[in-house]
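For subunit A:
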Amino acid sequence: MKKFTKLACLVFALVFCAMGLISCGSASYTANNTTYVIGCTGPLTGDAASYGQSVNNGAKLAVKEINEKGGLNGVLFSFEMVDDVAAADKAAIGYTSLFEKGMQISLGSVTSGSAKSFAEAAKEDNVLFMTPSASAADVIAVGDHGFRVCFGDPQQGTIAAEELTKTYTKIGVIYDTSDPYSSGIYEAFEEKMGALNKTKDTDYVVKTFNKESNKDFSTQVGDLKAAGCDVLFLPFYYTEAGLVAKKAAQENYNVPIFGCDGLDGIADQLGNTVTAEVKYITPFDLNSEDAAVKAFVDAYKAEYNALPDQFAADGYDAVMILFEAMKKANVNDVTISASDLTDLIKPILTGGEFKYSGVTGKNMTWDAEGSCNKDANIVTLDR
Partner candidate 1 sequence: MNAQQKLPAEKKKIKLKHYINYLLILALLIPFSITGLAGNIKGSTSLLLTQIAYSMILAVSLNLVVGFLGELSLGHAGFMCVGAYLGGYFANQMHAVIGSKLVVLILSALVGGLMAALFGLLIGLPTLRLKGDYLAIVTLAFGEIVRTVFMNQEIFGGALGLDTQKYGKTLYIAALVFAIVTVFVAQNLMRSKHGRAIQAIRDNEIAARAMGVNITYYKLAVFVIAAFFAGIAGVIYAHNTTPVDYGFFSFNYSIEILVMVVLGGMGNITGSLLAATVLTFINVKLTTQLSGDLAALKFLLYALILILMVMWNNAPKLAGLRAKVNFRNLVLWIKQTVFRLTHKTPEGGEEPPTNAAWDKIPTKIEMDAVLSTDLKPDRSFEADKPQAPTKGDKQ
Partner candidate 2 sequence: MSEYMLETRELGISFGGLKAAQDVNLKIKKNALYGLIGPNGAGKTTVFNLLTGVYKPTTGTFYLDGENLTGKSAIEINKRGIARTFQNIRLFSNMSVIDNVLVGMGNQSHCNLFESIFRLPRYWKTEKELRAKARELLRVFGLDEERRTVASNLPYGKQRKLEIARALATNPKLLLLDEPAAGMNPQETAELMETICFVRDHFDMTILLIEHDMSLVSGICDELTVLNFGTTLATGPVAEVLSNPEVVKAYLGD
């Protein structure tokens, strides 16, 4: 027994020593790259998996198109997304593993909490990220290496308040206290309402939920109906918004539904019972006549046999933006390190001259903080 245990310990120690030696960090993980590597983390399993999946699809489509056109100066791109289950710790692990696999530039992460964790981890290595969908203000505030494609939460909350007060007298709000995206928008909304001299409970009624544990919206919808709200403001994602819409229809409460970019993708969540008008702030309109959008939607359909949502469009654009910026910087070293690439790209993105027109907006520019300036349009869901 004793001998044997000793032996086993020895084996263990040796194995770990060996691992210790191979685990030495190397200065350049990108030395062996044969393609430009774009990395990203996002939820691919768990409750939020569909959002990560969409970004993954959109980004992969963009990479495919870039590569079909010959890449950048003949060098192709590759994209890898690691599952982070929308959790901060896994985003950090995902980041390091991607970085060590040779990631040169990234899309950050899909959801706000993990995107922040990603940003913190990437800060040290100076890896630029262009997050498709992490909208919390804190995400790009971590450092000047962070950019985003989507609107920020405060922006949307403010727009929503302005827009809704124009037409409606009593706004019914439901938001998700457990989700930074939702509560971020709501906070801005509440602030703006205050600035507009609107008071809670008379001009707008607020209900909350926690997406982890309350998916039955009968109470919230019933209360808002009883309060006589003439519009529902739903600043959260389409999965839950679809449930609210269906619940409202079931209760014969057919007031218009208004939401933010998270609502995009709601079309196939509504079933055949919802007749209410659905409007949301989005830079991406599935049914737009714009040629670029049309081409994207068709390509997406052909590739995945599904309609793209906002996440997919953002993912697509994020990759395209990075590609355009790299093109403009005339990057032609496939083994360029992430930090060097960041230093090249950053001035271009914030320089003011760089404009990108894609599927989620025309003439997008980025300020020094990293937030994207583009027009918000309000789209009415066409059914």
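Everything that follows uses one rule, which is that a residue touches a chain if its C-beta (ideal position, glycine included) is under 8 Å from a C-beta of that chain, and two chains touch if they have at least 3 such contacts; residues count from 1.
If you want to know what made the cut, all candidates are chains of the complex that A comes from, given by their letters.
Here the structure is a predicted model, which is why all the values come from computation and not from measurement.
*Asks:* Please find, within this complex, the candidate from 1 or 2 that touches subunit A.
*Replies:* 1
*Asks:* Which of the residues in subunit A come into contact with candidate 1 in the complex?
*Replies:* It comes out as residues 1-2, 4-9, 12-13, 16-17, 19-21, 23-25, 44-45, 49, 56, 60, 80-84, 86-90, 92-94, 96-97, 99-100, 112-114, 116-117, 120-121, 125, 136, 138, 176-180, 182-184, 210, 212.
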